[in-house]
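The other protein chains are all here in position, but one chain of the complex has been omitted.
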Amino acid sequence: MGAAPDTKDGTAQHPDGTGEPVLEARGVVKRFGHVEALRGADFTVYKAEVVALIGDNGAGKSTLIKTLSGVHAPDEGEIRVDGRPVRFSTPVDARQAGVETVYQDLAVADDLSVAANLYLGREILRSGPLGRLGLLDRRAMHRGAAQALDQLGVRIPRVTTPIAMLSGGQRQSVAVARAIIWATNVVILDEPTAALGVVQTERVLDVVRRARDAGMSVVLVSHNMPQVLEIADRVEVLRLGRRAARFPADAVTTDDLVAAMTGSSNKRSEQN
Amino acid sequence: MGAAPDTKDGTAQHPDGTGEPVLEARGVVKRFGHVEALRGADFTVYKAEVVALIGDNGAGKSTLIKTLSGVHAPDEGEIRVDGRPVRFSTPVDARQAGVETVYQDLAVADDLSVAANLYLGREILRSGPLGRLGLLDRRAMHRGAAQALDQLGVRIPRVTTPIAMLSGGQRQSVAVARAIIWATNVVILDEPTAALGVVQTERVLDVVRRARDAGMSVVLVSHNMPQVLEIADRVEVLRLGRRAARFPADAVTTDDLVAAMTGSSNKRSEQN
Amino acid sequence: MTTTVEHAADATRPGDRVRERLSNALSELTAATALIVLIVALSFASPHFLTADNLFNIGAQTAVIAIIATAQTMVIITKGIDLSVGSVAALAGVVGAMAVRDLGFSLWAATAVAIGVGAAAGLVNGLLVSVARIPPFIATLGTMSVGRGLVFIITGAVGVYSLPESFQILGNGEILGIPFAIVLTAVVAVGMAFLLSQTRFGRYTYAIGSNLEAARRSGIPIVGHLTAVYVIAGMLVGLGGMIAASRVNSGQPNYGIALELDVIAAAVIGGASLFGGQGRIIGTLIGAFLIAVVRNGAVLMDVSIHYQMVIVGLIIWAAVYFDQYRRRRLESRG
Amino acid sequence: MTTTVEHAADATRPGDRVRERLSNALSELTAATALIVLIVALSFASPHFLTADNLFNIGAQTAVIAIIATAQTMVIITKGIDLSVGSVAALAGVVGAMAVRDLGFSLWAATAVAIGVGAAAGLVNGLLVSVARIPPFIATLGTMSVGRGLVFIITGAVGVYSLPESFQILGNGEILGIPFAIVLTAVVAVGMAFLLSQTRFGRYTYAIGSNLEAARRSGIPIVGHLTAVYVIAGMLVGLGGMIAASRVNSGQPNYGIALELDVIAAAVIGGASLFGGQGRIIGTLIGAFLIAVVRNGAVLMDVSIHYQMVIVGLIIWAAVYFDQYRRRRLESRG
Partner (left out) sequence: SGVEVRDDSDNDPAARNADPTAASGPLELAVLPKAVGHEFWNTVRAGAECAAELAGDVTVEWDGVTAETDVEGQVNLVQNFVTRQVDGIVYAATDSSALAPATQSALDAGVPVAMIDSGTDPQPDEVPLYATDNHAAAIEAANLLAEELGPGDHNVAMIEFQPGSQTNTERVEGFTEGLAQHENLTLVGQQPSHSDVNEARRVTEDILTANPDLAGIFAANEPSVLGAAQAVEAAGRTGEIVIIGWDAAPDEVAGLRNGQISALVVQNPFNMGYLGVQNVVEHLREGTPLKSADTGVTFLTQENVDTEEAQAILEPSCDNPPVE
């Protein structure tokens, strides 16, 4: 095994030893009826890093992310932003704290156009009194949407196409573009490249790097270990709703990660 | 470039030179309103092979697959099974021809349980007169479902859990399991491992290999080039709704594939 | 290589299966709780409430609504709706009554005719929905209008009277001391609950309402199944219309106006979702009786019709509110 | 590194933008085509049909339904439904009439009161739907019952009569020779079309109906927005109720029974989907006038009510069937 996972005592220390966490989950418990999806999960995001959150299917990654972004209220435990405990009772609170999220289920409105989805909740209004009446500036939004999608190498028929008519990868591109446009502090990406083509995936990873270089923090959920090792600075592993391990990314191998995810140090995968 | 794509004249020849195609699309055109998703697409599946269908986002892969499995009726062109032209007017026709499909959008019924979804359309009935009345044998289905999922290494709370409560990867596992249980002739998998964990992905690939070894044909859509090269015997590339190239898998590199997908032979990707 | 299927969600305590069952039944239980609370309160408030006669009365009064509501529930589970129930019940009732009066049919033959009328209307609804793919709201709104028109045309807008005493058996007769209408309701409810929860037919019904496209791709014969659902629903509506006619010993052209609201309300109070895939017969029955008991209680307590309307509205709100509240709590807290 | 955005779907011919626009408008066009065919047919069938007087009559007769149907459309777009429109219109009408008769309010002040009554009812609906999360069908069914009860309670079930002549202006007055009711309808329709298609408010309305959870995660204030939608809808219903009262110069406790079916039908015929996210005001107007013209034509030709019901049903089916048929063709063939 390439790296020893650090102790699971929940103390938040930057593995590189720098700074306070910008976003943190401590002992979060989340139940759905009789299913306990999170059972005291800890998670830490430091400034200007790419941290990968990995774990087996059903480990609780998406649930953890939803508590971090205000979609679910945790049943126990707390969320901290810049060291201060916060209560995100709605996704708006998280957004106001600069946390932007791409959800695994995408959360796009099928009947609305690509442009409308990109600007949903943040519409550009006309200037002047008409704008104060809530009049939309469609042209500006179409322009902005086209630019943003171009940057990500997304190829869609037109920004006025309803989302319902897009291919799986195109839908995901729109969701990723939306988060990336608006993020100011932390971007959380729940399997953002699962449906993307090779080129689009590379573009997203580029954007992630640039975001980090610009001082933002990025949380990346992915099942693609080579991708994780390529882009992440740090890796946190979730297993059965709890943090199972933390690694600096430059000191681990895929096998270490798989072992931590499945909880079997004797179990090896022949995965590349 | 490692391999020269063969000519695009649409003649169907097994690259290994063996046998008749079991499933074939010839010059298929499919329009959605004013969007032409397929513009004369050809595709060939031979017996007992794993053929990868790759292409950029929006290239028309899912649309092609839906015409092959009877979900969409092609506007032009034809589908052939074992060399004979067929008209799949419903998915049932395709199933009766032994074609089983995992759709990218999964097509599971959220309100039904995992077991009910696995057996949807193929319920086990009680034996005897009660069965003739349509009485379900729930126990048998629960048992069968648990076994099938176990084989795939899928971890779900219980087979009686409604699909709505599953994680993204768990949902996908159920859809994959369903296709694999029932396939007899051809299995079409549209990005089956996109949301799966490392272990589950490996299991699915194992199953794919075993299916091929048992004489079935497998169509695999994937954006993961290493995975494609690892498992496929042959690769067909779709671009802008048409077949752009065909390769035997053992003679190409990721770069060749990317070049064929994007249509730029001068364009290189730094992807692994 | 076997994997130990160990998982967050698997580590449930032993009591959890029971809890799951309970929670599945809870939706109905909420409405049931409301019903029980109401019954207890009324028993104290009125000496006449908890008498066999009154309970039988309530049962018989609710029979038609309950039977038609089970049909409606099945339709709602498919993500459909049937607005034509009132018209079709009236049509079946007058045709059944005319069969007895003008053609000398026996009550049972006439009942078969009424059920046939309902089946025909259901077939129209089903074909419009499944083959012509007209949204169920519009398809059945049309049937509602056409059906009522036909009632008026065939009766000349005059009720069908002068029926033999025997015509009343269905609605007013008794069997072993229990009103026949109650027995019929019970038979229909048990049959429908069995159909929906135990058979392949029921499974397909939920699948279609839950995800039509998935059902189609799974090889479920959508057109045939949806048509069958509307036909069966229509047959029950026809039976209900005949019972209603029998109860008033005549075929009433205006029977069942606004009936659709009552039966849909019963289904939704009982946990059915108008967005498909959800609903159970037991819940619908409880919903139907909840409304009936409120109305009965209001009369027993001498609440004027004006206040009755207010009270019925408040109770409908309350029953569904607590149900929603419980579901939310369950979902977010366990 | 720039990517040439070249793509299957991009290589559309130049005329395609126009075709897309057209296809977006086609849903309304189908209903519109039905309307036009009907108008032409009726012009030949009855010499009285295509007269200014008759057209103004139709316009004024349809004003209330059209105004309330625009409100209903907005609610339907959010995946909601408002069954309470009839009761609330009656409540607003009788309260407005009582304000004039008993409190000496001017017509305009009374209209403001009626709109306020509608807003209050809308607030109740909105809070029940958004805060208490009661399904809209049930929430507004309750309001329907409670509202009608209140009408009966405050009027003692007697119409509000003896109103001054001026009370009729809203429903019967003219402005530049055009019935005031038609002018009001036009103003409301334009305003609502603007609100829904051009403003952020409209965008949120579609987003909520299209995917509530996505809207929530996008930071749209669901509770506030849904409440506002129902309140605005209620205000229009209040206005409609006042126009209805003004047209008959009295507050009628029984006004608007089954009105919800007409207005929902108008919206759905015009292309709105009860499953949310779809619907446009122009379509709804065409739907409302389609129904109105059928009824007008039937009376002009002295078709008995019996056959009228059959005909209305057939036309509703036909209008929506052709719409569905066209959409399917468009989807699968271009």
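Note that the chains are named A, B, C and D in the order they appear, and that numbering of residues resets to 1 at the start of each chain.
What we mean here is this: contacts are C-beta pairs under 8 Å (C-beta built on N, C-alpha and C of every residue); 3 or more make two chains touch, one makes a residue touch a chain.
Nothing here was measured: the structure is a model prediction, and the numbers come from that model.
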Of D:253, D:279 or D:313, the residue in touch with the unshown chain: D:253
Touching the hidden chain in the complete assembly: which of C:36, C:103, C:131 or C:157 does that? C:157
Residue by residue, what part of chain C touches the chain that was omitted? 46, 48, 51, 53-54, 57, 61, 64, 151-152, 155, 157-159, 161-163, 165-166, 168-169, 172-176, 179-180, 244, 247-250, 252-255, 257-258, 295-296, 299-300, 302, 304-306, 309
Residues belonging to chain D that touch the chain removed from view: 46, 48, 51, 53-54, 57, 61, 64, 148, 152, 156-159, 161-162, 172, 244, 247-250, 252-255, 257, 295-296, 299-302, 304-306
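Here is the rule we use: only the chains that are shown with their structure count from here on.
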Where chain B touches two or more other chains, by residue: 32, 35, 58, 155-157, 199
Of all residues in chain D, which are in touch with two or more distinct other chains? 6-7, 9, 12, 20
Quick one: in the complex, what on chain D touches chain A? 2-3, 5-7, 9-10, 12, 20, 198-201, 203, 206-207, 209-211, 213-221, 276-278
In the complex of these two chains, what residues of chain B are touching chain C? 69, 71, 90-92, 95, 101, 103, 106-112, 116, 120-123, 125, 133-136, 150, 153, 155-158, 160, 199
Complex interface listing, chain C residues touching chain D: 83, 128, 132-135, 137-139, 141-150, 152-153, 157, 257-258, 261, 264-265, 268-269, 273-275, 305-314, 316-317, 320-321, 324-325, 328
